[in-house]
Structure formats: structure tokens, C-alpha cells
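Subset of chains shown; positions unchanged.
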Amino acid sequence: MSSLLEAFDNPNPERRYTIEFTFPEFTSLCPKTGQPDFATIVIWYVPGPRCVELRSLKHYFWSFRDQGIYMEPVTNQILNDLVTLCDPVEMEVISRFNIRGGIDHEITASYQREDEEGVSF
Amino acid sequence: MSSLLEAFDNPNPERRYTIEFTFPEFTSLCPKTGQPDFATIVIWYVPGPRCVELRSLKHYFWSFRDQGIYMEPVTNQILNDLVTLCDPVEMEVISRFNIRGGIDHEITASYQREDEEGVSF
Amino acid sequence: MSSLLEAFDNPNPERRYTIEFTFPEFTSLCPKTGQPDFATIVIWYVPGPRCVELRSLKHYFWSFRDQGIYMEPVTNQILNDLVTLCDPVEMEVISRFNIRGGIDHEITASYQREDEEGVSF
């Protein structure tokens, strides 16, 4: 739930720098079978006016534990929620889901503020 | 057999993002000797209107188990079948075959929609 | 404390070359909870007129041991202190903080002298 997320003012807004979180304990439920899914979520961003507060991010991740949600939408939803929260210059979310049926699954979604020119990566 | 493949509508068509599958249990037969080959197949793509359904992909891979097929054509066939299935913006297929006669063998084929400009990689 | 830092004259000012330090034993205190934080700090730079003296850098890092400071500002402060010290052509500081609440945290800040054209990286 995005209401769990909190932000704080970027202490160094004059400089372009990057922040990266890695959360290896993400778990949700498969909406079709109800079986648990496990993933490592990586968030990389160039902060704009606000930064993501670490403890609130942990509670946000935990709120997916009992939700039935597919892998593709959950990655995009996390990106959308965090962009709304803190208006970053750039942001990328990577979800590496544990092997299922012999197949590993990784989804990467990225965002770039429209007033920025450059390449996404 | 490409008829085993299924797709579902891209839940986030407004955003360019990537999906990557890794399947370490691919096996087929050598058409000359009939001996089994083993490979890890990696598929990376930017979805267009449709996404590849995971369970159907698994059954598609399994359908090569009793086929005699060379390494170069099988890589290109998988790419062609998946492009036909889901019309991606970009797609890449990598096949890493297990060592044979002391030689490792890896084949990489990629596709890019013609209306897209940019570099393949 | 930046007063601990010392510099020496660049012995090869005629050439653009790079120096990288890795310090895996950085520790400070969380300003909110008082609990210890641990990080690996990487500093990469192209020296200008002066180089960072290694032993003074070690004492500078040790001076954070009893300070309460957040992760984002400490990274930017180290970068600012070192830029002031030795006027580098380019410099980058990376802080990899140990996992807290199941989340890894890495911050990267970089600097480039204004008379230099090019990309930061």
C-alpha cells in the first residue's frame, strides 16, 4: 500500500547523485494459484526534491505479503508508487523472481523526468 | 512447437520495460548422432502489445526434448516463434550449450521492430 | 573532521590518471537510534594539483566512529571535504551500507571540475 511510504527532504538537492536499495525478502502470492512468490527487488534512483525513507519502504514491501499480484504489474506498481512519492530525476525498479517451473524471471522498469534529456539504461 | 505458446495482454503498454527469462533445463537431440544436447536458454525482451505466458513457455521448451535440431537453427527458431507470438519492441535469445568435445558453444540472436531506431546489443 | 585530511603534491601532474581507495571498515552511528552503522567506502578520482595522503584519510574515516550522521549526507560530506582538500579533476564517492531491516543501501555521489567537459560516470 502506497500510503505506508514516507519521504524526507533531499539533503543535497544541488548535486546529482544516486541511491540504490536491494531488498532480498520480497514475497507475494500468485493470483491464479495462491502459491507464494519470492523476489529480490532493487531500486535505483537519482533523487529530486525528496528521498525515500528506508523504514517506511520496508513496511511498504511487507504489505505485499498477502496480496495476489502478477510479476509484471507489481514491478510497474512499485515504480509508480515511488515516483509519485518523491518525484525523482530518474528511477529504475528490478524484480528478480525465484525460479518457478524451472524458469527464472526478471523484470526491469525505469522512469525519467520529462525535463531531463538523456538515455534510460 | 510454437502452437504451445500463449500470450497475455501487456499490463503496462504505456511504458518501455524489460522482461528476462532464464531456462537452465533445455534439452534436444543432435540430428547427426541422436545424442542429447543440453543448454541454458535466456530470453530478454521489451514487450509490445502482448507478453509471453510463463507456463506455456515451459511446455514449448519441453517440446524440443525429442527433436533432432542443430544449435544455430534452434536459437533462431525460438526467436522467430516468440516474435510472431507477441510482437515485441526488441527481443534477444541466448543459448548456452554444454561443453561437447571440449568446446563450449553459445549463440545469440536478436530482433528489433523496424519502427524502432537504436542499436541492437 | 576534515582538518585531519592531508594532501601531497601530485607527482605526475602532466598525465591524467586515476586513484581508487576502498575502505571496508567505515562505521558511524544512526542519529535517530544511536545504533552503529557499517559501510564500505570507495573513493575514485583523477588527481589535480594534489593527492590524498593515505594515512590521514584513515584517521579522517575513524573520526566518524562516534558521530551520528545519516547515510545520504555522510556520502556528500566526504565528497565535499576531499574536493576542497585536493581540487581533483573528477571524483566519485560510493558508500555501501550493511543490510538494515533486510535492505541493502548504496549511495554514489560524483564531482567534475567545471572546466572539464565530458560525462560523469
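A, B and C are the chain letters, set down in written order, and residue numbers restart from 1 in every chain.
The definition used in the following text is that a residue touches a chain if its C-beta (ideal position, glycine included) is under 8 Å from a C-beta of that chain, and two chains touch if they have at least 3 such contacts.
If you're wondering where the values come from, they're calculated on a predicted model, not measured in any experiment.
Asker: Every chain here is the same sequence and 3 are shown, so how many copies does the full assembly contain in this file?
Answerer: Taking the entire complex into account, the copy number is 10.
Just so we're on the same page, only the chains that are shown with their structure count from here on.
Asker: What's the call on subunit A versus subunit C, same or different interface residues, using the half cut on shared numbers?
Answerer: different
Asker: Which integer distance in Å separates the CA centroid of subunit A from that of subunit C?
Answerer: One centre to the other, that is 27 Å.
Asker: Nearest whole angstrom, what separates the Cα centre of subunit B from the Cα centre of subunit C?
Answerer: Centre-to-centre distance between subunit B and subunit C: 44 Å.
Asker: Under the stated contact criterion, what part of subunit C meets subunit A in this complex?
Answerer: 70, 72-73, 75-76, 100-111, 120
Asker: Spell out the residues on subunit B that touch subunit A in their complex, using ranges where they run on.
Answerer: Of all residues in subunit B, those touching subunit A are 10-12, 15-25, 47, 51, 54-55, 57-58.
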